[in-house]
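Here the complex is missing one protein chain, while the rest keep their positions.
Our next item is subunit A:
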Amino acid sequence: MDLNIFANTGKLFRFILHLDRIRIPLWIIGLALFTLIVPPTFENLYETQQDRDAIIETMANPAMTAMLGTGDLENYTTGAMTAHNMLLITAVIVGLMAILLVTRHTRAEEEEGRIEMIRSLPSGRLSYLNATLLVTSGTYIVLALFISLGLYALGIESIDLEGSLLYGAILGGTGLVFAGVTAVFAQLTENSRGTIGWSVTILIFFYLLRAITDISNEALSWLSPLGWVSKAGVYSSNNWGPIFLMLAVSLVLFILANYLNSIRDLEQGFIASKPGRKYATRFLQSPIGLAFRLQRTGFIAWAIGMYILGASYGSIFGDLESFFEGNEIYQQMLQQAEGASIAEQFIPTLMIVISLLATVPPVMAMNKLRGEEKNGRLEHLLARAVSRTRLITSYLILAIVNGFVMISLSALGLWSAANSVMEEGLEFRMIFSAALAFFPAMLVMIGIAAFLNGFLPRLTHLVWMYFLYSFFVLYLGNLMQFPNWVGQLSPFGHVPEIPIEDATFMPFFLLSIIAVGLMLISFVGFRNRDI
């Protein structure tokens, strides 16, 4: 084989490391901190085996299995508990990191014309791809070691060396698999948005496939790489098989990406672009029409995704019902809330996850305004007869409608799937109001995004930090036993848990007032600043 096609891979490897010298360490430190603060907290909160056995009661049901994956509930040590609660969600975040990192140095660089410059220098045709894959692989080896040794260094009895090494290796392995998936899609699609879109779709698909098969037929979970995460039995059976599977799959994907790269032309994909319309439709010819058109594909994809997410959670209600029927202790434990059936008591827990995820697309829709500004395309509109107020209003309306559609569709998905598997179906009104209860909190997030767009355009990503905070405290809130105010720092912490709690007027009213206030103030900022 002609080795020239790999010429100068080493230099490019160092170059990419240099480009990402801040980004990669930040990811690694963030993920390590996220992982390492959990076991000591568990150790403090659940000192004895009795304490942990008590929490198993709330863990051993299909709803939690769908969310967290399977865990070793027979022998629920602090280690097993950490792996059960944290490993899958961390693996999903690692997967997302791989997708962003690899896209950034493959299709995104190619799209911007930078790979063309690199190729004009004495570097090989496959050098940049492989330099990227080397950097990614190195990143995941470091991440795996960092987390493994960090966990072991905590000195917790049940967190032994082998289990810790496996914990880190699972995260690194997941990263490699999704680096491979992304590298392949970077060849197939013609632009970076497509690469990210397709790769994230695959990630979500594997998560849902695992959720459904973990409940219905655990053997089938082997079909999803995210299923391997729980199959490894970290801190209990310590099964290394999934690691070899992950390495093998990523190697195959790396080779496939190399092959596809070698048979295609630069800046081309395999999914050819068709000629488009010669004239703009009437709909497109306004700022709001344009803004929607730019987000259309993402909107549709998210809408389908939210429906499927709702339906996946809905589909476990049948299992939930039969699970509780044979379990008297549970019935006593959960029957406390009056007027709600057992299954219904799980709705608020599921709705928190659903509503947090449903907040992502509307916030993205709002931040698109800043994206357009950064790409220098707002100029085209503002240099014409379009006022700034009209422009920001267009994006705001789209974000609000987007959020409403997302949360409604997931409620519809949950309801329709639950109805098809339960003997006595759930009431749609109840499900819908449980979902809609989160809408004002969502509006606050949109309001914050709008406010940042108006006043601090360079800091629009701060809204994501706040979002991550909300996710973290509400996702782990019950388990970590945070004080109340920690949850209440997030708008989502103020939402009443329908149908267990009554819908009270005040929180909705206050959240809505805050949201509207933020939005109105954002107009002032946007009208008075430089673009």
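The criterion applied here is as follows: contacts are C-beta pairs under 8 Å (C-beta built on N, C-alpha and C of every residue); 3 or more make two chains touch, one makes a residue touch a chain; residues count from 1.
The working rule: contacts and distances are computed from a predicted model.
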| item | value |
| --- | --- |
| Complex member absent from the view - protein name from UniProt, among "ABC transporter ATP-binding protein", "Response regulator", "Chemotaxis protein CheA" or "Potassium-transporting ATPase subunit C" | "ABC transporter ATP-binding protein" |
| Absent-chain contact - pick from A:Gln49, A:Ser262, A:Ser322 or A:Ser387 | A:Ser387 |
| Touching the absent chain when the full complex is considered, from A:Asn191, A:Asn238 or A:Ser512 | A:Asn191 |
| Sole contact to the chain not displayed, among A:Leu143, A:Leu290, A:Ala399 or A:Ala441 | A:Leu290 |
| Touch residues of subunit A, complete complex, unshown partner | 190-191, 273, 275-280, 284-287, 290, 293-294, 375-377, 379-387, 528-531 |
